[in-house]
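Read through the structure below, which is laid out as structure tokens, and then see the notes.
The complex appears here minus one protein chain, its other protein chains still in place.
Here is chain A:
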Amino acid sequence: MASATETGETDQVREIGHEEYDPVGTAILITIYFLILVLLWVFMYFVEFLGNGPTVVGAVLTVVGLA
């Protein structure tokens, strides 16, 4: 006998098959996550480059041996 831990099967009100299921809510959540990532990346640019100055080792000039 299933206990309350098996909430899933006892509370099911309809069966949705593979063909009729459209995970649109998942698409929305993943899009929101993606936007958060983009915003944080933009924010990171300000934290790294404007907050502390560049931390890149060497500039283009040193890489090509001019300075």
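Assume contacts are C-beta pairs under 8 Å (C-beta built on N, C-alpha and C of every residue); 3 or more make two chains touch, one makes a residue touch a chain; residues count from 1.
In the analysis below, contacts and distances are computed from a predicted model.
Only one of "Phenylacetic acid catabolic protein", "Peroxiredoxin family protein", "Metal-sulfur cluster assembly factor" or "B(O/a)3-type cytochrome-c oxidase subunit 1" fits the UniProt record of the hidden chain, and that name is "B(O/a)3-type cytochrome-c oxidase subunit 1".
In the full complex, the hidden chain is touched by chain A at residues 1-9, 11-18, 21, 23-26, 28-30, 33, 36-37, 40-41, 44, 47-48, 51-52, 55-57.
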